[in-house]
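Removed: one protein chain of the complex. Kept in place: all other protein chains.
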Amino acid sequence: MILQTIINGLLIGGIYGLATIGFSMVWGVMGIINLAHGAYIMLGAYIAYVVSARLGIEPFLVVPLAMALLFVLGYLIQAWMLNRVLKTSLLLSLALTFGINLILVDLMVIGFTSDFQAVTTRYAAAALEWGDAFVPAARLGACLFALVLAWIFHEYLARTRSGQAILAAALDREVSRLMGINPSRVYALTAGAGAALAGAAGVLSSMIFPVSPHMGNSFLGAVFVITVLGGIGSLGGAILAGFVYGLIQSFASAWLGVNYQEVVAFTVFLLILIFRPQGLLGKKYFGEGQ
Amino acid sequence: MSLLQVQGLDVFYGESQVLWGLDLEIGAGDLVALVGANGAGKTTLLKTVTGLVRQRAGTLSFDGTPLPAGAEDRVRAGIAMVPEGRRLFAGLSIVENLRLGAYVRKDRAAVERDLERVFSFFPELAEMRSRLAGDLSGGQQQMCAIGRALMSAPRLLLVDEMSLGLAPVVVDRLAGTLREINRAEGLAVLVVEQDVELALEMSDRAYILETGRMVASGPSQALRERADIRAAFLGA
Amino acid sequence: MIRISPRSSLLLALGAAACLAALAAVPWLAGNYWMRILTNVMMYCVVAQGLNVIVGFAGYHAFGNAAFFGIGAYALGVSEVLGLGFLPSIPVAAAVSALIAALVGWPLLRLRGHYFAIATVALTMAVSELVTNIGGITGGAQGLALPLDTSQSPEQVYRQIYFLMFGLAVLSTLVVWHLSGSRLGYALRALKDSERGAMAMGIDTRRAKVAAWAISAALTGAAGAIWAHWMTFIEVSSAFDITLSVKGYIMMLIGGMGTIFGPLLGAAFFEFFSTLIWSRFTEVHNLVLGVLVCVVVLALPFGIWQPLRRLWHDRQGRGA
Partner (left out) sequence: MTTQAVLSIRDVTVRFGGVTAVKGVSFDVAQNEIVGLIGPNGAGKTTLLNAISHLETIASGSISCFGERVSDWAPHRMAAFGIARTFQVVQPFANLTVRENVRVGAMFARGRHEHARVAAAVDEAIELTGLQAKADLLPHQVTLADRKRLELARALAMQPRLLLLDEVMAGLNHTEIGKVITLIKAIRDKGVTILVVEHVMKAITAICDRIVVLQFGEKIADDRPERVLSDEKVVRAYLGDRYAARQAALAQGDAR
């Protein structure tokens, strides 16, 4: 029984980690808290629903399409709206992204009604066996896919020129211009990448959770906790914390019952905020915003 | 024909005017100082030259051609700045900061050569090259900031308040290194300084700014002898 | 603060008195529809003023103040179910909210900027989860029905609710007005700009912040309590609705943070505008509300007063 709880926790933890990377990056790089990040995940799930459920295409293949569409959406929202907030006060990003979230969710309610949809895969029932525990193939695939995407994004930031430009713009917007970096474009690029990762997480989670316009908001609570637990702006931290959060939830629901999942998660969250705000792998000097 | 030509520069912050009709000229290979009281507008002039601030009137030309509007493009034209307070990318290492200095350059091999050249100017930085810039002392940060600006292979280096908050012995060393680079490679340098004595000692020519207006300019040696300047600035 | 000359302060006082008189006469002049809208506006004035204390003065962005609205609502509900009458339950609800704010505030107010904003959102989610799971007296997931006030006709009950919300709005504005000149007010406005500077000058910033959040929670809790009685049936999703504190935040933003009358103007403007939307586009209410929020944040990031105040000081600056 313990083994099954651990497996469930780890598998869902991978998805949570991928869902959080974009949010943590946007906060770490630009100091913006994107309350619409949950909506990006929801949109990714709907893209999977429309393409696979209606056109019969394998959900995993939908990931690149969802990432591309969400990249464009994230890029435009940042370039048109959020970049202006950077010039005023960053805490306005909370109010502004709350408004954007309202818009996106309501649009989907109008388009697809609020009832739940499901995204099924041919191998939905397939599962590997490990001892007396089951490892559902779809969840395992989703979790591994999430780790691969996270690793690629981490290498992009650490190794490539435009990745370093993103980190530089995060630390000092004015001086990064002196280096020849155009912060507005870099921020839009970061926001686009963050949205794309959220879209990928959306597609992967559509195979596990029921799809509805309001699914994004339930993700948001988890994303908050994992971001701060992992350390703001830290990709490795988000992945590690994703697994930790997955395990906490899995054990909380196993021992205390499903509805205590959230309460335990938030209590852990408030404790982290108070005693170790820099999180597990928080990088010094990042996340302080300019 | 001068490298940098500034004519009739007016700059405003909001509604209050900060610079009135400034003229300034820097020849290739000159080491020029810009001194003046705090709040005289020295940093504003530098920020206008680098494009971080837009002037309301006046022209800026570099190598005879007008400068592009954005700061991002002026570094490509060959203007690099060491900002006041150094402002390194604290969360990145020394070598990452230096590489970011060469962000606009495409020639990989030349960038690597320049990296070693910077470490030759500042050997202290060489052995702690992977240390976070935020963990360095003031003097080390200043060296790294100068190195970062040099990495963009500029033709004009602007240095803002190099001595602020540094021990005199460190300031002497950095002034010496700047002088050396200027002579060895003919790199034009504009130094903005609070420490008037230091500025006039290390520069060929100097401009003196007083509440946004140019009040004096000329060879540094001559300015040091002028009684009014000694009284106002050198406290002799 | 803006220096007001004696002559214009007289005008201000007369204007305020006229407004108060007009608003007091509403129940007799306007029909039930307008009274309900104005009750809502008054409620949001209180929520916005409550936020003004912790956000406008102390600079701590309590994005999730909805937690105290919900705590006030449930505290009233529980005390009424236990037999305490409606009117005495209001101060009880306010006290419970303030107490919880103080207890939770002691650790949470060590956080700054985004961390505090996120923590308040998480606090709201955590408290609403807790109320759902406790069940029993709080009615858990099914919600809580309050005992019906049979001694008055519905007409009288709505009028009572209106005057209570109206009185609370006036009270909250008086609290903010007193705060702006008081020692606590100066402490908050100092630590808003530089907490280290304030500490070094003798301000116990921790206690000042906790006091500010307790006042903010008391006001918000009282509004929640009156709202609960008005609704007669409350459930977690509506009592702890984050949209309420976000709308309050936006209203305070429009009217001008840290001013006395700003949040009132912001609440009136925003609530009238969104009520018009509600009646016309009922099915796309959230969509249009979202657009409204975005427009306000992008167009008026500093509210109406801030540019005026800077201008006033700059004009005076050039004069000195």
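Just so it is clear, A, B and C label the chains in written order, and each chain counts residues from 1 on its own.
Keep in mind that, in the parts below, a residue touches a chain if its C-beta (ideal position, glycine included) is under 8 Å from a C-beta of that chain, and two chains touch if they have at least 3 such contacts.
Since this is a predicted model, take the numbers as computed values, not measurements.
Participant: List the neighbours, among the chains on screen, of the chain that has been left out.
Facilitator: Spelled out, the missing chain touches these shown chains: B, C.
Participant: Could you tell which one of B:170, B:199 or B:214 touches the chain left off the display?
Facilitator: B:170
Participant: Can you tell me which of C:88, C:135 or C:197 touches the chain that was removed from the display?
Facilitator: Of all options in C:88, C:135 or C:197, contact with the hidden chain holds for C:197.
Participant: Extract the touching residues of chain C with respect to the undisplayed chain.
Facilitator: Contacting residues on chain C, toward the hidden partner: 3, 183, 186-187, 189-190, 192-194, 196-205, 258, 313-314, 316-317, 320.
Participant: Go through chain B and note every residue touching the omitted chain.
Facilitator: Chain B touches the chain not shown through residues 37-39, 135, 137-139, 164-172, 194, 196, 232-235.
Keep in mind that, in the parts below, only the chains that are shown with their structure count from here on.
Participant: What chain lies closest to the overall centre, CA atoms only?
Facilitator: Taking the mean of C-alpha atoms per chain, the most central one is A.
Participant: Please output the residue numbers of chain A that touch at least 2 other chains, ranges allowed.
Facilitator: Answer for chain A, listing residues that touch two or more other chains: there are none.
Participant: What parts of chain B, by residue number, touch at least two of the other chains?
Facilitator: Nothing qualifies.
Participant: Within the complex, which stretch of chain A touches chain C?
Facilitator: Contacts found on chain A: 27, 31, 33, 81, 84-85, 88-92, 94-96, 98-103, 105-107, 109-110, 221, 224-225, 228, 259-260, 262-263, 266-267, 269-270, 273-274, 277, 289.
Participant: Tell me, which parts of chain A touch chain B in their complex?
Facilitator: 161, 164-165, 167-168, 170-172, 174-182, 283-286
Participant: Applying the document's contact rule, which stretches of chain B touch chain A when the two form their complex?
Facilitator: Counting only chain B, the residues touching chain A are 50-52, 70-73, 75-76, 80-81, 83, 87, 89-92, 96, 99-101, 103-104, 132, 134, 148, 152.
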